[in-house]
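Note that one protein chain is taken out, while the other chains of the complex remain in position.
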Amino acid sequence: MAIDENTVRRVAHLARLALPEARVAPMAAELNGILAWIEQLNEVDIEGVAPMTSAVATPLPMREDVVTEGGDARKVLANAPKSEDGFFVVPKVVE
Amino acid sequence: MSDLTKLSLTDALDGLASKQFSSREITDAFLAAIDRANPHLNAYVAVTHEKARAMADASDARRAQGRAGRLDGAPLGIKDLFCTEGVRSAACSAILGEFTPTYESTVTANLWAEGAVMLGKLNMDEFAMGSSNETSCFGNVINPWRSAGGNAQLTPGGSSGGSAAATSADLCLAATATDTGGSIRQPAAFTGTVGIKPTYGRCSRWGIVAFASSLDQAGPIGKTVTDAALMLSVMAGHDPKDSTSLPVQTPDFVAAVGRSVKGLKIGVPKEYRVDGMPAEIDALWEKGIAQLKDAGCEIVPISLPHTKYALPTYYIIAPAEASSNLARYDGMRYGARKVGKDLTETYEATRASGFGKEVQRRILIGTYVLSAGYYDAYYLRAQKVRARIAEDFTKAFTQCDAILTPTAPSSAFALGEKAGDPVQMYLNDIFTVTTNLAGLPGISVPAGLDANGLPLGLQVIGRALDEETVFAVAGALEKAAGFSAKAQAWW
Partner (left out) sequence: MTEANLDVRSARKDQLVPGATGDWEIIVGLEVHAQVASNAKLFSGASTAFGAEPNANVSLVDAAMPGMLPVINRRCVEQAVRTGLGLNAKINTWSRFDRKNYFYPDLPQGYQISQYKDPIVGEGEIPVETDDGETITVRIERIHLEQDAGKSIHDLSPTETFVDLNRAGVALMEIVSRPDIRSGKEASAYLTKLRAIVRALGTCDGNMDEGSMRADVNVSVRKPGTPFGTRCEIKNVNSMRFVAQAVDYEARRQIAVLEDGGVIKQETRLFNATTGETRALRSKEDAPDYRYFPDPDLLPLELDPKWIEEIRATLPELPDAKRTRFMGAYGLSAYDAGVSAGDLETAVFFETVAQGRDAKLAANWLTQELFGALNKRELALADSPVSAAQLGGLIDLIASGDINGKIAKDVFARMLDSGEDAAVIVEREGLRQVTDTGAIEKAIDDLIAANPDKVAEAKEKPKMFGWWVGQTMKATGGKANPAVVNDLLKQKLGVA
């Protein structure tokens, strides 16, 4: 499954990474190099194997329904590139 | 007083306890050593002089009152991946800019609660993605070790290259590190230090910048096995803020180090004898096998048949998780924002300029393998192969109590040597990545020097939550190897 240049552009946009046109072809080559190496996984017999999503086999722990956090907008906004009146300020969102 | 920075963590704590020196004295000694060495080694990306002195003074005050913690007064280095309250935590990525957390990671909080002193933040590969420390936005670390008779600059390994180099060059007593595919063990092997990645879930991930959530684990790098055991004893523990943190007690790892290994069955996997591995590494491995046999262990040949698939599996799972984990770095709520003509351009410009090349490459791979039409072929298949790899270990551990392998397929290589070919770089983790996939503990112990006088490490892998056996075997190897070489200070 080789990645073509259009796929590279589509994936870069999905990942919100600006990719200069000059980088598209080299990136496709790099990714194809890695994917070609990954292809060897097709040799493995995975018939009937359940996918492993975690190395931990314990049940999901649950928290009690108690308010323990929040109440300090300053803390949340402390590192914001831009904030005003308690809001994060970001470039205009156009629907 | 001789050079306090040369002490092991354990000896330094003895010295502090017996009032041979104060925390302020040893802290000042380390700060001076860092100020002298860091322009050459680039191990630290931030040195917290004032905070270190204040913490040291507070420690001395506690000792004076007779209420010292297990690490009281011990100056440590902290990998930049750990969020530290009020101290810039950037994961060595430009995208985080001057991000200064308003919170403290659980692991570092555990260290401070036992009285440890923070010297500063340690260099690393950007977001822990790398095996040579060359992807850091602050420039690479330089390995304190050099080939005999040469002065080429070598990599300290990665991603915890700063942690390994600083520990090796006596710029801290020990350091925190993290390991997603080998990022503690490979740098430890490259610098003649001890590094352990514990069982997945042993250390809380809360407050550690995430790379690949199902693989990331924190662990220490120390000068000795005992130091590593002590560090891990303090770093580990159940944390209700991390859903994958294991609800178990932390054993006394230090006590395990001296434990007899007599009668233990040590597995030697035939699949770890890979093509093109230097004969010296093979010989070192054989030497380790012989040493454990001498110590009373029974050597058992084992098979881990899916070993060769571990790296390709890792290079699907880790980038996939990373592509999602790194989505939050968008310049909206923190970090560096690069404004474009609209929101989409702002996102794309911010992320393209903030993330380095390797990180972008992995985000793209990860995005691709999760995207519609490719999920089953790549991600789902990789998760199934991962299950096969874990199964290999489960079977092996019915035959043995621990597994002995080399840590890395080479000694420290020259900076730039593998930077051109990502797959060559990825192969560094060939022996370490399996334990991340299976969630098992693995330690690297310095076991000897190669022909160029560079350190080599052996890895001991244990059952899940059986770090005690791992420490016991590592202790036996350390004792047998009698490794005492140090990098000659050229800085």
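When the chains are written out, they are named A and B in that same order, and each has its own residue count from 1.
FYI, contacts are C-beta pairs under 8 Å (C-beta built on N, C-alpha and C of every residue); 3 or more make two chains touch, one makes a residue touch a chain.
Just so we're clear, the structure is a prediction, and the values are computed from it rather than from any experiment.
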Exercise. List the displayed chains that the omitted chain touches in the full complex.
Key: A, B
Quiz item: Out of B:208, B:295 or B:487, which touches the unshown chain?
Solution: B:208
Quiz item: Which of these touches the unseen chain: B:89, B:168 or B:360?
Solution: B:89
Practice problem: Touching the absent chain in the whole complex: find that residue among B:352, B:370, B:425 or B:477. | Solution: B:370
Quiz item: Which one touches the absent chain: B:94, B:109, B:343 or B:377?
Solution: B:343
Exercise. State which residues belonging to chain B touch the missing partner chain.
Key: 82-83, 89, 91, 96, 99, 101-103, 105, 205-210, 212-214, 240-244, 320-321, 323-324, 326-328, 330, 332-334, 343, 347, 367, 370-372, 375, 379
Quiz item: Going by the touch rule given at the top, which residues of chain A touch the chain that is not shown?
Solution: 14, 16, 53-54, 56, 58-73, 75-77, 82, 84-93, 95
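Here is the rule we use: only the chains that are shown with their structure count from here on.
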Quiz item: When the C-alpha atoms of chain A and chain B are each averaged to a single point, how far apart are the two points in Å?
Solution: 23
Quiz item: How about chain B: which of its residues touch chain A in the complex?
Solution: 98-100, 102, 200-201, 214-215, 240, 243-244, 246-247, 306, 308-309, 312-313, 315-316, 323, 330-337, 339-340, 342-349, 351-352, 355, 360-361, 363-365, 367-368, 371, 374, 377-378, 380-388, 390, 421-423, 437-439, 464
Quiz prompt | chain B contact footprint on chain A (complex, rising order) | solution = 1, 3, 7-8, 11-19, 27, 30-31, 33-35, 37-44, 46, 49-56, 58, 60-61, 63, 75-76, 78-82, 88, 90-94
